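Every protein chain except one is present and positioned as in the full complex.
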Amino acid sequence: MIIGLFNDWVVVVLMMIGLYIVIAHGNLIKKLVGLSIFQTSVYIFYISMAKVEGGSAPILAESIKQFSNPLPHVLILTAIVVGIATTALGLALVVRIKEAYGSVEEEDIQHLDNQTQTESPKKVLEGDQA
Amino acid sequence: MKDLFSVVMLLGIYSLLSASFFVAMDAVDVAFTEAAVGAGISTLLMLVVITMTGRSEKTTRHKPMLALLVVVFTGGVLIYGTFDMPYFGLADAPIHNHVSPRYINDSMQEIGIPNIVTSVLASYRAFDTFGEVVVIFTAGIGVLALLSVVRRPEDSDKITAINDSMHERYLVIRIVTKILLPFILLFALYVQFHGDFGPGGGFQAGVIFAAAIILYTMLFGLNTARKVINQSFIQFIAAVGVLLYGCVGLVSLLNGGNFFDYNVLTNDPIVGQHIGILIIELGVGCTVASVMIIIFFNFAGRREMQQHNKKVHSSDLESL
Partner (left out) sequence: MISHLPVLQVIVPLMAAPLCLLLRRAQLVWLFALLASSLAFLISILLLQQVMTSGVISYELGGWEAPWGIEYRIDKLNAFLLLIITAISTVVLIAAQTSIEKEIPKEKHTLFYILYLLSLTGMLGIVSTGDAFNVFVFLEISSLSAYALIALGNDRRALWASYQYLIMGTIGATFILIGIGLMYQMTGTLNMEDLSQRLPQVAQTRTVFTAFVFVIVGVCLKLALFPLHLWLPNAYAYAPSIVTVFFAATATKVAIYLLIRFTFTVFGLSFSFTTLPLQGLFLTLGLAGIFVASSAAIYQKNVKHIFAYSSIAQVGYIIVGISTSTVMGLTATLLHLFNHALMKSAIFLALGAVVYRLGTIQLSSFHGLGRQMPLTMAAVTIGGLSLIGVPLTVGFVSKWYLLIALIEKGWWLVAILILLGSLLAVVYVWRIVEAAYFKEPLAGSMPVKEAPMLFLIPIWTLIIANIYFGLDTRLSVQVAQSAAQGLFGVSP
């Protein structure tokens, strides 16, 4: 039992480390790092359920009879692409937030927002016109 | 850890390690992709962003208790869920006995290529892959919408001057890169067209192709790279990739089959499958490569503009 589920438990721990970073840390880049760890751990979870003892990579060949399950591999290929797409967009947002607020710390940004709440809304400093 | 640079490098190492884990778990295609994307592109992008936003994190943390609570609770539910899971590696687990046996046993007769992952990806579940291409296209458009800079010619002249001075150094690396580049591009093409037989395919090939261009850009400056690859041309390619993929589906509609039914593309279903997979992989490759390049160019362009503005700003101060 310990051996049979050991893999899953490691994955759960990794996932939770990622999730903890996302929630607890105030630095926007670090949040994205945490999100990446979270997602990568999910990939590991999918891939490890595809493994068959004694199986080999799902590429057909004469001598091999037992293969690991190809379907989770396909799903995770898609999920990796989704992951990089999210990361790229998140980073683009971080760059713009840095330009607009001058900081990438959650605390500073919320502080600045509370200040402007009372004043009239400011326009974003568009880099394009600069 | 407060230094974001080491955080990002560690993330890269984590990705690389999980990629090697994927190899051990027989998922060679996934490992390939994870190594190229997780350890390569995403680490690179994060590093570029760190150069713009500063590399150290503030020490203060908020609500670690709340986070801990959420995490422990979620983790607890997950661990609870694992108790009834089939054990690792058992061949009689339900996933190995319901849908996937058909892929393993029949894909040779139905599709006719040895790499089962490619068969499933490009034919049985072609629509998922289409969705994936659209996701990456969306990310490209999103980054364009957020970061694209309208440049004026006089600005770019000044920027070129800065760049040239910067890139005069590193002579050895530049020469080595110049020698390596054709091989990287060639490898990308090999991966693109060899996906039917071994690990690889449009996505991995696109990333490798983009990596070659990005390497060139890093060493020879953004402006030189822009001269080689026109911005609107690369956007055109990104759109064409998606359209190419979609058109395969539309052609099969016109030939009387369902969407993405490659059997009707030609008289011989197996040949039809081959043609269909070839074209959609090409579409995937085009879109992925060009979107990766778009994303990198826009990040780098934004960075260049920031540095330029800073320079102008400081020279203004001096003249005062």
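Should a chain be cited, it is by its letter among A and B, assigned in written order, with residues numbered from 1 in that chain.
One rule holds in what follows: contacts are C-beta pairs under 8 Å (C-beta built on N, C-alpha and C of every residue); 3 or more make two chains touch, one makes a residue touch a chain.
Remember, it's a predicted structure, so these values are computed and weren't measured experimentally.
Trainee: Which listed residue (A:13, A:60 or A:100) would be found touching the missing chain in the intact complex?
Mentor: The missing chain is touched by A:100.
Trainee: Would you mind spotting which of B:35, B:135, B:208 or B:222 touches the chain that isn't drawn?
Mentor: B:135
Trainee: Of the residues listed, A:10, A:60 or A:79, which one is in contact with the missing chain?
Mentor: Looking across A:10, A:60 or A:79, the contact with the absent chain belongs to A:79.
Trainee: For the chain left out of this view, which of B:40, B:221, B:249 or B:285 touches it?
Mentor: Answering carefully, the residue with contact to the hidden chain is B:249.
Trainee: May I ask you to list the residues on chain B that touch the chain which is not drawn?
Mentor: Output for chain B: 77-78, 80-86, 93-100, 102-103, 123-128, 131-132, 134-135, 137-139, 141-142, 144-146, 148, 150, 235-236, 238-240, 242-243, 246, 249-250, 253, 257-264.
Trainee: What residue numbers in chain A mark contact with the hidden partner chain?
Mentor: Here the touching residues of chain A are 15, 19, 22, 28, 31, 35, 38-39, 42, 45-46, 49, 71-72, 75, 78-79, 82, 85-86, 89-90, 93-94, 96-97, 100-101, 109, 113, 116, 120-126, 128.
Quick note on the criterion: only the chains that are shown with their structure count from here on.
Trainee: Cα centroid separation between chain A and chain B, in whole Å?
Mentor: Here chain A and chain B have centroids separated by 14 Å.
Trainee: In the complex of these two chains, what residues of chain B are touching chain A?
Mentor: Going through chain B, the ones touching chain A are 4, 7-8, 11, 14-15, 18, 21-22, 25-30, 33-34, 37-38, 41-42, 45-46, 49-50, 52-54, 57-58, 60-64, 66-68, 70-72, 74-75, 78-79, 82-83, 85-91, 93, 95-96, 99-100, 103-104, 107-108, 114-117, 120-121, 125, 128-129, 131-132, 135-136, 138-139, 142-143, 146-147, 149-150, 197-199, 203, 288, 295, 298-299, 302, 305-306, 309.
Trainee: Can you list the residues on chain A that touch chain B in the complex?
Mentor: Those in contact with chain B are residues 1, 3-9, 12-13, 15-16, 19-20, 23-27, 29-30, 32-33, 36-37, 40, 43-44, 47-61, 66-78, 80-89, 91-96, 98-99, 104-107, 127-128, 130.
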